[in-house]
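Only a single protein chain was left out; the remaining protein chains are all shown in position.
Labels for the chains are A and B, by order of writing; each one numbers its residues from 1.
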Amino acid sequence: MGEKVLMKGNEAVAEAAIRAGCRHYFAYPITPQSELIEYMSRMMPKAGGTFVQAESEIAAVNMVYGAAGCGKRVMTSSSSPGISLKMEGISYLAGAELPAVIVNVQRGGPGLGDIQPAQGDYFQATKGGGHGDYRMPVLAPSTVQEFADMADLAFELGDKYRTPVMILSDGLLGQMMEPVDFKPRKTEAEMEELDKQHFDWCIHPNQDEPNRHHHEINSLEIDPLILEKHVIHLGEKFDKIEANEVRYEEYKLTDDCEYLIVAFGTAARIAKSAIDELNVEGVKIGMIRPITVWPYPYEAIRNALTPKIKKILVTELNLGQMIEDVKLAVEGKVPVEFLGKVGGILFTPQEVKDKIKGM
Amino acid sequence: MKTELICSGFGGQGALTVGKFLAKAGMQEGKNVSWLPSYGPEMRGGTANVSTVISDTPIASPLVTNPDILVALNQPSIDKFGPEIRPGGLMIANTDMCPRKLERDDIDAIYAPMSTIAKEIGSAKVLNMVAIGMIIGKKNLIKYETIEADLTAFLKKKNPDLLEGNLKAIKKGIEIGQNS
Partner (left out) sequence: MQVIAKRPDSLTDLNFTYCPGCTHGISHRLIAEAIDELDLRNKMMGVAPVGCSVFAYKFFNFDMAEAAHGRAPAVATGMKRARPDMHVFTYQGDGDLAAIGTAEIVHAANRGENISIFFVNNAIYGMTGGQMAPTTLPGMKTSTSPYGRDEQDIGYPIAACELLDSLRAPYYIERVSLLSPQDIIKAKRAVLKALKYNKENRGFTFVEFVSTCPTNWGMTPLDAMKWAKENMYPFFPVKLFRDKGEEGGK
């Protein structure tokens, strides 16, 4: 561990990606993620990597598809409207089972919306977004440190399961500066290992008979019986991810809690301030913060439902999206209430406190 | 101990840098810090402001609504954030850009012609250092030595004249802070 650096989330995740072995990055500028693409344009050439400012988010994600097909650690990033454009490519990445990292620095929507922090892309990220039957691990950071750490985790998960992975951040985490402690950059030897890890399926130089290979990077299976097998295989992979990769944080959650907040990302951060103050005032309240929003910590929420829990509050920067997953976990056993802010407006800890007191 | 600040001014006055230097110094002194700018159209000429938190414990919400300290470099900053300062808090205001004072007697307020002071030192750009100095002079938030070391590391070789001007500005600010 080196010395801490004060950095914006957008820059921290870029630096962490380079340290994690990402040498290929393709993207298109959009607020509030532009510091990320700017950082990559400065630092990628210095790291001996490739930076291309693509003509569109669609082109960028397809460049990702090409580089991922060559077995390289590759990343793209955008903000909400641009992520919609990337959805085609994400579906293809999932279908062709290509590891890649997509960072979404969310802003207000729908449409052009605004450029302030929001969490309105939860459904898009966790329930599909692109066409077809696929799932994609989605990591939701709530600090700049965690944002940076997730670059490494996202590449690891992507390589482990041959899947695209999304980091679902927002304008606040992208623009905010906090101290960051970076992992050391991968060594040459580690990079060589990374390079070879996908040689059994990826595009790489061939050799003469009899050892020559013919690898196809492809999501097309025109024969329904073959596609059926492929999608069932994908399904089994998704089951494995759900069984092994659920991550969440419990905050001030004790056996005598009477209220439970469920929130992710920036909303969870704000809720923590409210919980700290409510605890001081004697209100017994804790929180579960999903770190992976897919796979979702249903079990953790179910387990938190002691007989003492009177109500659950879900806080999100949207009209109520993750609340549907909380309700699935709770199965009607406890009332679930909602506090949301939209349009890029943040709620204050006081608003969370007021809501809890009114419940 | 947690201190929440808002630094606010016209784009280009250096309000965001005030917050950044304070946050960085806080970090170098082992504290938890966060720096959350307003972003968007304000960057280009309107009012730019930044929420900065320096705390002994991990920072939950980085969004400051009721600051302990307000650095107001122009009048709109006083009008917008002045009423929100926590009772017992501190406001540092640049009288060159703030014709109207804040009508509150439950806070400390230091008024100084910060733009003029900066120009006298040699550059309007060191206004942000005057502001930082005023905070150091009045509150025990961060140490002068930390900022001095940071600036020296950054500027000594690159621009020694600018380093000298910056340090002079901080010291002048400290003097104003201590005497008010």
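Heads up, the rule we're going with is that a contact is a pair of C-beta atoms (placed from the backbone, for glycine too) under 8 Å apart; a residue touches a chain by one contact, two chains touch by 3 or more.
As the structure is a prediction and not an experimental result, all values here were calculated from the model.
Trainee: Among the chains you can see, which ones touch the chain that has been omitted?
Mentor: Hidden chain, whole complex, touched shown chains: A.
Trainee: Looking at the whole complex, which of A:K127, A:K196, A:H213 or A:K240 touches the chain that is not displayed?
Mentor: Considering the complete complex, A:H213 is the one touching the chain left out.
Trainee: Which one, A:K8, A:K72, A:R135 or A:R289, makes contact with the chain that was left out?
Mentor: Answering carefully, the residue with contact to the hidden chain is A:K72.
Trainee: Check the options A:T50, A:S84 or A:T348 and report the residue that touches the missing chain.
Mentor: A:T50
Trainee: Which residue numbers on chain A touch the omitted chain?
Mentor: 24, 26, 50, 52, 54-56, 58-60, 62-72, 74, 88-89, 92, 96, 203-208, 212-220
Please note the rule applied: only the chains that are shown with their structure count from here on.
Trainee: Please report how many Å separate the Cα centroid of chain A from that of chain B, as a whole number.
Mentor: Using C-alpha averages as centres, the distance is 35 Å.
Trainee: In their shared complex, at which residues does chain A touch chain B?
Mentor: Within the complex, chain A touches chain B at residues 4, 6, 31-32, 114-116, 171-172, 175-179, 269-273, 276, 346, 348-350.
Trainee: Help me check something: in the complex, which residues belonging to chain B touch chain A?
Mentor: 20, 23-24, 27, 32-37, 39-40, 59-63, 65
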